[in-house]
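Now for chain A:
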Amino acid sequence: MSSDSEKPVVEAKPEEKPTPAKPTAKPEEKPVELPAFEKGISDKLVEKFGDKVEVDFVKDDRVGIKTSKENVHDVAQFIRDDLHYDHAESVTGVDYPADNEIEVVYHLGSYTESSLARQVLTLSTRAPRESNPIPGQDSTKLPSLRDIFYSVEFGEREVFEMLGVYFDGHPDNRRLLLPEDWADLPPLRKDFAIKGR
Partner candidate 1 sequence: MTDIMPPGLALKKVDERIMTLNVGPQHPGSGHMRIVVQIDGDYIVACDPDPGYVHRGEEKMAEYRNYITNVPHLERPVIHDSCNVLYPYVLGAEEILGIEVPERAKYVRVICSELNRCIYTMYWLAIYGIFLGHSTMFMWPAGDRELLIDLMEKVSGARVTHAHFIPGGVRNDLPANFEDVCLRQVNYFEKRIKEYAAVFYDNPILISRTQDTGVLSRENAIRYGTTGSVLRASGVDYDLRVKAPYDVYDELDVHTNVMKEGDSYARSKVPWLDMMESCNIIRQALQKMPKSGSVRTKLKPNPKTKGPATVYKRVESGRGSLGCYIVSDGKTEPYRVKMSVPSFRNLLAMPNLLIGEKLGNMPSVYWSLNYWPVEADR
Partner candidate 2 sequence: MSAIAPKFKLSEFIKSLLDNAFWAVLLASLIGLPIIQIVLFYIEMPVIDGELLTPFLALTWLADPTRSLPILKAFMATDMFRVMAFPGFGFAALIAAGTIFIERKMLAKLQLRVGPFYCGKIEGILQLAGDGLKLISKEIIIPAKADKPIFWAAPVIFVATAAAFVALIPVAPGWVVADIDLGLLGVFAVIGFFPIITILSAWSANSKFPFIGGIRALFQMVSFEIPLILSLLGVVILTGTLNLSEIAASQSSFPWIVFLPVGAIVFFITMLAELERIPFDLPEAESEIVAGWLTEFSGMMYGLVQLGTYLKLYAFAGLFVVLFLGGWNGPMVVPPFPEELLVGVELGPLTVGPFPGLPLFDQEMLNGTLWFVLKTVGVIFFILLPRGVFPRIRIDMLLSLGWTKLIGLAFVNIFIALGLLYAGVLGPGGLQ
């Protein structure tokens, strides 16, 4: 289920929210003057990876990059080594049951490069989603970025327990916040409903 849902993932993406976002990124380049510095960052990525990455949005101080789970490790490596982003601010998981996918968003920032101090680079990738999750044992897996950005360690642990995304290569894939006897669905999935709401 996971392997054949991967290909549609990349094409089926525009139905959720990139539909308005993606056309604004490239074709409206002339009318909506894009910020030049941020455009330079996204251009470098596109130049290096071609169609492996997709520019989600380019706004003031914010650059959004989407990539598939096979390429996310290489893209992150390039972002750290050549674009000088040095830490991750947060790791967020967003559940998209309609796409049957879970998106994991890394917000990357830089302390060392003073020109990047205002910038946040949003690197997002998607993992297949299973309706009956067995966290750690099913196909909901992504490569861990912990060897590139050490600061994602606890963030990825949190995404693992909250959405059931297992990170391959993470040295410490344990629960973090939830109780030790938690045996329900990962709570931030959309099909985990709060009682009475």
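If you want to know what made the cut, all candidates are chains of the complex that A comes from, given by their letters.
Note that in this section a residue touches a chain if its C-beta (ideal position, glycine included) is under 8 Å from a C-beta of that chain, and two chains touch if they have at least 3 such contacts; residues count from 1.
Treat the numbers as computed from the prediction; the structure is a model and nothing was measured.
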Touching candidate for chain A, same complex, options 1 or 2: 1
For the chain A and candidate 1 complex, residues of the former touching the latter: 16-17, 19-21, 57, 61-62, 64, 86-90, 92, 94-95, 105, 107, 111-112, 117-118, 120, 122, 135-136, 149-155, 158, 172-180, 187-188, 192, 194, 197
